[in-house]
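Excluded from the complex is one protein chain; the other protein chains are retained at their positions.
For chain A:
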Amino acid sequence: MEHWQRSLKSGLVKMFLNNIVFAVTGDMTGWELFKNSLLPMIQGGIKYTIPLTLISFAIGIVIALLTALMRLAKTKILTVPARVYVSAIRGTPLLVQLFIIFFGLGSIGLTIDPFPSAIIAFSLNVGAYGSEIIRASIASIPKGQWEAAQTIGMSYSQSLRRIILPQATRVSIPPLSNTFISLVKDTSLASLILVTELFRKAQEIAARTYDFMLLYVEAAILYWVICFVLSIIQDQIENRLNRYVAR
């Protein structure tokens, strides 16, 4: 290929990229803006989105397990509070819960910083949705497993820990992964209570450059990448836990 042909070709590609896929903004091309905003967005993701997800999920799972065990108990003192909690969280929008914890509590003198506010709201959410998943997976383990555990002398907590929960975990991984992936995306709501996570960064840059399409699509791609990686991890956990199941 002649030199002029090569430069014409690369020039055409550049023009295509600059003018058709990405709009030209000021003196920065779309591609440059994309590249330049990548770093702050990833920083927002690493500093806030991912920690927010991991911490909320960890706390949420503990709440979920306790709530599930309360729901499965035989006394109303335990089942009723668990039911009310799950019903209240599932029956109200997450955004409203976030606003109550951050702005609402703040307005009556109980000020909580944005990040911990978000952690509280997301943990309570995972706790409620996760408890239903864990409850159903515990209930799906055949009664004979409890009985077999009892006949070798196990107490309730031994049966639960050694026999029932390991099997229930396998059942609950796919639905809990759904909850986890939803949580990754729901953390974008924290932008509305001033947590400078991934989407908040996108909003800030968009407000300066007016390049809404580019930046929000970029944010979407980043969320997609995170969720894609998570679903690969989910597959691996499932394969590992399925090793004792007949195929």
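In the analysis below, contacts are C-beta pairs under 8 Å (C-beta built on N, C-alpha and C of every residue); 3 or more make two chains touch, one makes a residue touch a chain; residues count from 1.
Criterion: contacts and distances are computed from a predicted model.
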Per UniProt, the name of the complex member that is left out, chosen from "Serine phosphatase RsbU, regulator of sigma subunit", "L-cystine ABC transporter ATP-binding protein", "Ion-translocating oxidoreductase complex subunit G" or "Cytochrome oxidase subunit III": "L-cystine ABC transporter ATP-binding protein"
Touch criterion as defined above, residue of A:V84, A:A148 or A:I221 at the omitted chain: A:A148
Among A:P81, A:G104 or A:P166, the residue in touch with the chain that has been omitted: A:P166
Residue ranges of chain A at the interface with the undisplayed chain: 142, 144-145, 147-155, 158, 162-163, 166-167, 170, 243-246
